[in-house]
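Presenting chain A:
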Amino acid sequence: MNKSTLLTLAVFILATTAYALTIPGLSQVRQERRAEQISYFVEVPPQLAKVGSLEFKGIVADYLMLEAMTFMGERIGQNRDLSAEEWQHLHRLLVKITSIDPAFWDPYVLAETMLVWQAGMMDEANELLLNAARHRPWDYRPFYFLGFNSFYFKKDVVGGAKYLRQAARKANCPDYLKSLAARLSLYGNETALGILFLEDLIRETSQEESRAYLAKRLEALRAIHILEKAVAEYGKTLQKKPAGVTDLVKQGFLEEIPPDPYGGDWVIMDNGRIYTTSELVEKKHRRPAQKK
Partner candidate 1 sequence: MNMESGVDMVAIISRRHLLTKPRLLTFLVMIQMLPQHPLAILGLPWAVPAVMLVPDPFNDQQHIYVFHPLPDSLGEGVFFEADMNSQPVISFAGVGKAFQHDLTRKKAVALHNLTFAVSAGEAFGIIGPNGAGKSTALKILMGFSRADRGVVTVGGQGPGHALGHQMIGYLPENPCLYENLTITDHLRFAARTTGFSGPVAPRIKELLALVGLSGEARLPIRRFSKGMTQRAALAYALFHDPDLLVLDEPMSGLDPLGRQMVVDIIRQCHARGKTILFCSHILTDVERICDRIAIMNRGELQSITTPKELNNYVIAPELPPGTTPLEACFLEIVRDGKPAHRPYPAGEAA
Partner candidate 2 sequence: MKKTLAVAIISFQEGLRQRVLYGILIFALFMMSAAVLLSGLFMRDIAKITIDFCLAAISIGGLLVPFFLAVNQLARDIERRTIFTLLCRAISRRQYILGKFSGLALLTVTIVAILSLSAALAIWTSNVIYGDYFFQNLNIQALAVAVGMSLLGVLMFTAVVVLWSCITTSSFLVTLLAIATYLIGHTTEDLVRFMASPPPGVEISPMVQHSVTAALYIFPNLAAFDLKLAAAHGLMISGGEILFLLTYGIGYTVAALCLAIFFFQRRDLT
């Protein structure tokens, strides 16, 4: 090897080391900056984003969706609550995605599972879902989600039933949903509907982490359902309200108290419903219950 080659090699090694060393730091810096803002695209007006995507609307929407999911995933991974501003960001991003590709189903699901359940932004989510219903005329799920929101969160039985009837009219509506109205009156409360809803969501979710996320919530709802049934039975048999969930075990209505996967404590409310101090939300400083 002659001198010139050696020199070139030396410079090459030096330069490579230099850039390789900066990679973790650069990622760190960019990570911090990204944490401040969900996406640069948020600031672009939806119409402009749509026109600017040219003929690549599909993959642009996919990319933005991936960004939204990464954002949520990071927050969930860090057990961090989103600030009101961050929720607004997420909502705006979802609006953007759905204006680029209005028939894309994933952003609507994210709106339903996150905006409604976590942030209580039901009106915003409903607006998105109505948009979904317009652009996915073959699909029962937008109306199904709308119906669920009415029943479960608004306690609006009439409105919910109207949406569910619309959902039942779609060709791809599963049979169990068609008889849901009847089953609703049978179970008589929203917890059962929530369980059905989550089961349905999990069935059509492919991604492992999302499934785990939903499964945890499903487990909590099942626990509540068991507890509520026991409370109702307790009341029917002993003609009085149990003072706490431990009464249910003492009196032999339950073998054991099912745990709250979110780590909260069960409270029996005046109307016989069960409340949990975790509010079914991962708290920043609370160790998440191990779920597998």
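Definition applied: a residue touches a chain if its C-beta (ideal position, glycine included) is under 8 Å from a C-beta of that chain, and two chains touch if they have at least 3 such contacts; residues count from 1.
Behind the choice of candidates: all candidates are chains of the complex that A comes from, given by their letters.
On a predicted model such as this, the values are computed, not experimentally measured, just so you know.
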By the touch definition at the top, chain A has one partner among 1 or 2 in this complex. Which number? 2
Touching residues of chain A toward candidate 2 in the complex: what are they? 47, 50-51, 54-59, 61-62, 65-66, 69, 101, 103-106, 109-110, 136, 172, 204-207, 210
